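All protein chains of the complex are present and in place, except for one that has been dropped.
The block that comes next holds chain A.
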């Protein structure tokens, strides 16, 4: 009986205990997002902020709830016509980081990419010139014009490819190329 009496105050305290229990994962995220409001599911259920044109509403607001923004949100509950342009912009920037036009603004990065490509190509050419001069041996003897002419004469003499190829274009009776 006495033990039953003891239990009562403990049970009456439980609800207040329960409100203080925070899931480990929630604590992990809360530590990272500060007191930013979680306003949606987001891309994958993680409370993260990202600006994407194909997924424009991220899971959390961009800015933490400061005193100024909290009072502005109270005002937002009233008529929006009473908000000044500055307040509207503040509200937008509190929820979102970049506007669409800022997301899609050209970065000019293509210029440095193009410049880098040209630099690489120029270096490659100079590397080739250097290799040609200092690394490779001279071309073999068979690459001289006389030797090449001799090879051609030998091919003609052997009548190589007589149907459609080289020898078919040679006039053997008059010993010259056909017209």
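Definition applied: a residue touches a chain if its C-beta (ideal position, glycine included) is under 8 Å from a C-beta of that chain, and two chains touch if they have at least 3 such contacts; residues count from 1.
Everything that follows uses one rule, which is that contacts and distances are computed from a predicted model.
UniProt records the chain missing from this view under the protein name "Cytochrome c oxidase subunit 5A, mitochondrial", selected from "Decaprenyl-diphosphate synthase subunit 2", "Cytochrome c oxidase subunit 5A, mitochondrial", "pyridoxal kinase" or "M-phase phosphoprotein 6".
Shown as candidates are A:57, A:114, A:127 or A:160; the residue that touches the absent chain is A:57. Touching the chain that is not shown, out of A:28, A:80 or A:118: A:80 (per the contact rule at the top). On the side of chain A, touch with the chain left out of the figure occurs at residues 39-41, 53-57, 73, 76-77, 79-83, 85, 88-89, 91-92, 94-102, 104-105, 107.
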